[in-house]
Each structure stands twice: as structure tokens, then as C-alpha cells.
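With one protein chain held back, the other chains of the complex are shown just where they sit.
What follows is chain A.
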Amino acid sequence: MSAHSDPASARPGRWQPAVTQDPILRKHGAQGNGPLGQPVSRIEGPLKVQGKARFAAEFPYEGLCYAALAFSTIARGRITTLDTAAAEAAPGVVLVMTHRNAPRMKAPSLMMSSPTAAGASELPVMQDDQIHWNGQPIAVVLAETQEQADHAASLVRAEYAALPAVTSFDDAKKTPRQLDNILGQPPVVEIGDAEAALKAAEVRVDQIYRTPRHNHNAIELHAATVAWTGDELRVHDASQLLDLTAGQLADIFGLEADKVRVSSPYVGGGFGGKCLWDHQILACAAARLAGRPVRIMLSREGVFRIVGGRTLTEQRVALGASADGRLDALIHTGIVAMTTHNSCPEQFTFPTRHLYAAKTVRLAQAVADMDMVANTFMRAPGESVGTFALECAIDELAEKLGLDPIELRRRIEPDKDPTSGKPFSSRHLIEAYEKGAARFGWDRRSPTPRQRRDGEWLIGMGCATATYPYHRFPGGAARIRLTAGGHVTVSTAVHDMGMGTATVQIQHVAARLGVPLGRVTFEYGDTTLPRGVIAGGSTQTASVGGAVIAATEVFVEELLKLAGNDSPLAGLSLADVETRDGGIGHRDDPARFESYESILRRSGRDELSCEADAPPPAEMEAFSMHSYGAQFCEVRVSEITGETRVSRFLGSFDAGRILNAKTATSQFKGGIIMGLGLALTEETNFDPRTGRIVNASLAEYHVPVQMDVPSIDILYTDIPDPQAPMGARGIGEIGITGVGAAVANAVYNATGKRIRDLPITLDKLM
């Protein structure tokens, strides 16, 4: 049998976000949550190391052909000649698709513009001769082997009638565009007259900070294997956006929603980049044209050309303070590069909305339109670069005030959200600082720069605040299936890009239902499962949590019905019971208990399946919910060459309940490592003359390598957030926030030089 819940009903015993707590929190502490929080190794690990986990480009198909792309070499204009004859004549070529013969397709719609929209851009894909960015796909070659396709793609010749293109940020920012919202939030926040308060302040910091473009460089290249059967489309994708991708593809190709199935059980890194880009759409179109299944795997250069990255920002932070270290004015404004065909405004003012108490506030951000590939989300969009500017400025202010930077943060710690006025659900930033400082040996830092050295190496320490919002996306559902043997399978179309989703959800379900880990299966990564949320915004764990809570409620109610009058549970309702020890028990009476299996057996069923939608995220409306952290960095800077080496790093986080000590630590560390790249090495070289990315290669686009990464120490408060499912607030992105500033502040402490322009390359320190 199968039951489905009505999300609107608020029956006693149900979790009501913002009103009641997730019942699992009652089990925290004395009783404990069994496997929850334990450092369980990723369950798919053995499959991966044996090469048995199949990634998107590894699905065999009868008659499979391989795709390669040719890219435009101008930024704006029209294709005048597109000569595909040589490519078509090349060995093994099945067909060449261009705008001339591509199937007619609807343009994607921008993500968040509708429940099925997944477009990173709303440009039509290969439907006309127009060029909108340098690197736009102009032809798809299908061939019998990848090598043949690559070779033929290199034979496609194009000529263009170029139009004037905006490829210089300096030009673009002369005509800023105001947005009417930034991801649904107001683009401008004003409390009092901040400029006037700044002028009047006793101590002032007023600086411009710059962060460059970054590109997504997950180890797994973007890939998809696609196959049509009649009007049914099957897509094996590398995706953090399954249901949206399916819905959007259905829309583009004019199909019924249920005709598209997308799956993505394993993803080799996402970080916001593994969404719907042109390549999946082109592969589906070309497969339809050829009448054969198609595999597309972008080259590394291809990822740089057609997958957007983090956009550049130019930010002003101005702080006015009283001599005793209270903020009179907090100003954070600036501009980012964007396009007219996407909506990803790099919300760098977001952290500033919630971090510090100030008498007056002015936050505003605009965009500068450029002709470039649509920029996109990249691990902590906004927060990563926004905290760089803000937290450097706070460090500069602390110095001017003669205060330890942690002490300054203590003095500007707010007692409610400084811009929304909402209460914090749970905020332990200062505790995170104190724990981190003690472990890191912060007291050994000299308040004056250039005081420690080891030969030519100047040594310094810096710290900065990390922060990332809690979100729970609505719209997710989960199914719980119990078999007579007592095995539980929980299903929802969510994603595991390597961060441990399945592992943690197995721990979660085992803890929630009181069954051993080995009796739980977590099904995910396939749109045939109950609708899942996207893996973005560090929301997935909490969102799945909300759906599983709801499904558990239905599950318990169904079991209580099935238990009937012959059970020790007779007459009890949801509000009276809890799930424990493989069954249902009275909350206050240990004797009244019956196991799941016993209930099923007695009712003569071999299976029970319940599905429910997560309740809407009312907690986000009622509370200011954010994770926090304190990042501590020690650097060594060569006085001769200006080379910076990070010698120690510590991140101390307050991210709610930690659900798996091992995978969480990996997430924090991974975020910090990515933050070291942001601080020191990563920069996309976007040629302002042509709008072309010049360093489209991992040899020249510098992510941190092993030797750039010191030992990283991770601490966390592990204090459950009473408003969040499982008490957990999401940990995927916070690790990168604050890192840029912690490094820059440490560099200042070592050298006496403030670098306000990332990355901190050696020439800036010589």
C-alpha cells in the first residue's frame, strides 16, 4: 500500500516549522541518536575506488556516438560562413549539427523563474546565427569515436560579422544596471544615513576590494550520455539539479514532463557548476537528429568556454566606528559583471546583512553587463567574495582602533538580525572564535605587523568570520518503504556529488527510525524517485530532512492504523509516540512498544510505503538562520620573492548539529582549500580585447596543489539549531567563506601590506 500526506494539515505531533522542533532533537543528548554524528565512511567509497561507480560519461549504449563542440572565437556578432564540409567528410563522422539543421527548441528559462526552469542563461541554444559570447558552441560533431569527433570539430571553419562587444569591465561598469532584486532579496538595504554617520565617525575605514573571475574546475568534466526512445528521453547526467533539468529539457523539446528521465548517481564534484548548460541540450538535440544515443564530455577547455564561473566583483566597504569599537556606519556597495541573459548577481552584500550590529547601514549592489558566458553559482557565491571585502575591512578597523580583531567582533556582535530584526535561531559566533583562538594559539600573534620571521620568511596570523545562510528549499518529497524483513528504503531525487549525501541520510534515517545502519538504503540521483530539491545553497541535507520528517509522520500514522487494537500501541496517536529500537513506542512508557516488523506481520502485509512533501520552510521566515565560523590562518611570506605559503589553517564552525564528523570535516576542509585558491592563486584571464578566456587549462588556471595546502584543523560547536531538521544548518559552502580575508589579514600581519585585490600573488607583495 502507499500513502501520501496532505502537507497543509497541522495534526498534533507533526513537525510545524518555526513552531515545534524536529522530534529527533529530543533524542539528542542523554538518549543519543545512535549513528547520527558518527564519522561513518562514505558508503559508495568502495565502489568508487574499484571503478564500479558509473559516472555520466560511462554508460554504454548500442550504437553510441560521441560528440565534440566547435566554439565561436568572437564575443558578439553573427556567423556569416559556417563551413562544415571538411568536418562532414572526416573519417567516422555521423553528422555535424549547426544552427542550420538543429531541431527547433524552446530557449531555456532562467533558474528560479519557474518551478521547472533550470537555465543558466535564457539564450536559445544553436537556433540562429547570433553569437553572444566568445566560446559559444557553433557546431556539434557526432562521430564513431571521441577522437574522430574531436578531429572533425577542429575542421569546422567559421567567419563572422562582428558587432561591438562589451568585454572590458572598466567600460561595462560605466553604465551600471540596478536590479530589482538580488535572488529575491532587496538590492539596496538602508538603515539611517550611513554616509553621514561615516563622515561623523571617530574612526573610519573606507576601501575598495576586488575579486577576479573564477572558473569551475571539478575533476569530473561536464558530461552526459543521452538516448531517445521514440518521444522518451533518457539522460545520464553529471548533475546537482536533477528534477529541474528534466523539467527544463521537457520544456525545451516540447515533451510531457514524464517523458524525460534524468539520473546522476555519482558526480565528480559540483560546486554549483554541474547544472544545465548548453552541452546537455545540444547532446539531446544531436541525438534526436542522428537517431542514435550520444555521449558528450566537455574538454577542460570546453568547460571554460561554455560553463560559467564566479564573476568578478568590485566592492566598497566603509566602516565608521566610535573609539570604543561600536559601528556607527556599515557600508558595503559595489558592482559585479553579469550578462543580460542570466541572473546571477553574486550576492556579495548578503553576509553583511546579518553579521554585525551597526547604527546605520547601507548595502547596495549593481551589475555591469558584459558579453561573456553566463556567470553562475560557485561555492558560496556572494558570501565567499563578500566576506573577503567585509572581513578585511573589519581587520583594518580593529587595527585603527587598537583592538584585537576578535575583541572588535565581540563588541559588534548583534543580539538580533541587524537588517531584518528577526531573532537568531542559534548563533554562537563568538564561541567559535574563542574555541578557535585557543586551539590556534592566537595569543601568540603580535598586534603589530612584521614582528615574526624565520630567515627570509615573515610570519603572520589573521582571522576572519565565515558565514553562510541556512535555507531549506520547498518542493521536495521523500518516500519511506518498509519491507517485512525490516529493511527501510528512503527515496528522493537528490544528489551526491561526493559530499556524502547518501551516507549521511542513511545515518539520519537509521537514527530517526531507530534501525541499524545496515537496514537502511537511500535511493537518490534519479528523477523517477519522489521529487528532490537541488543540491545548491547548502540546502540539501536540511531539505531532505524536512521531507523525511514528513514521510516519517505518515509512516508512523499508517503503522499505528495497521497496529490496530491488539497492539500495545492501541489508541495512541502520532503525538503520543516516538520511533525507537526498530519500532514505535510510547514516549513516556517504555513498555508500550511494537516493532515495525511485528506490525507488518500482524497486519499481513509484506510492505508499507509512505510518501510525503516537506512542509514549507516557515522557520526561514520567522528566524534569522545562518551558520558561522571563525577562520584562522598563519602565513609565511618571503621577503625576497613575495611568495606566500600558508603554514597553518584552522576553521572553527558553528553550523548546527554535525551529522557525520568525517564527511563534515571533509566539506569544511574542501571549502577552505578552495578558499586558499581564491586567496592566493585562482584567476580567470579574461582578455578584455576579445572576451576570450586565455588560461582555459589546468596548467595555467591555478587551483591549489597539494604543496599549497597545509594541515587544516577543524573544530565545530555541534550545537543543534532548534529550528532546523536534525538541528543541522548545512555545511557545503561555509568553508570557503572568510578564507580570503583570513589569508589577507595574515599576510598583512606578516608583511605590513594590505592586499585588497585578489588573488594575492607575489608581485603584489614584492
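The rule we apply is simple: contacts are C-beta pairs under 8 Å (C-beta built on N, C-alpha and C of every residue); 3 or more make two chains touch, one makes a residue touch a chain; residues count from 1.
Just so we're on the same page, contacts and distances are computed from a predicted model.
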* Asked: Absent chain per UniProt: "protein-glutamate methylesterase", "Xanthine dehydrogenase YagS FAD-binding subunit", "FeS assembly ATPase SufC" or "ABC transporter permease"?
  -> "Xanthine dehydrogenase YagS FAD-binding subunit"
* **Residue touching the undisplayed chain, where the options are A:L47, A:I430 or A:L762** => A:L762
* Structure fact -> Contacting the left-out chain: of A:E456, A:D566 or A:D606, that is A:E456
* Structure fact -> From A:G63, A:P91 or A:P516, the answer for touching the chain not displayed is A:P91
* Could you tell which one of A:G302, A:G532 or A:P704 touches the chain left off the display? => A:P704
* To do: Since one chain isn't shown, list which residues of chain A touch it in the complete complex.
  => 73, 91, 147, 150-151, 154, 456, 640-643, 645, 680-681, 685, 687, 689-690, 692, 694-697, 699-700, 702, 704-708, 761-763, 766
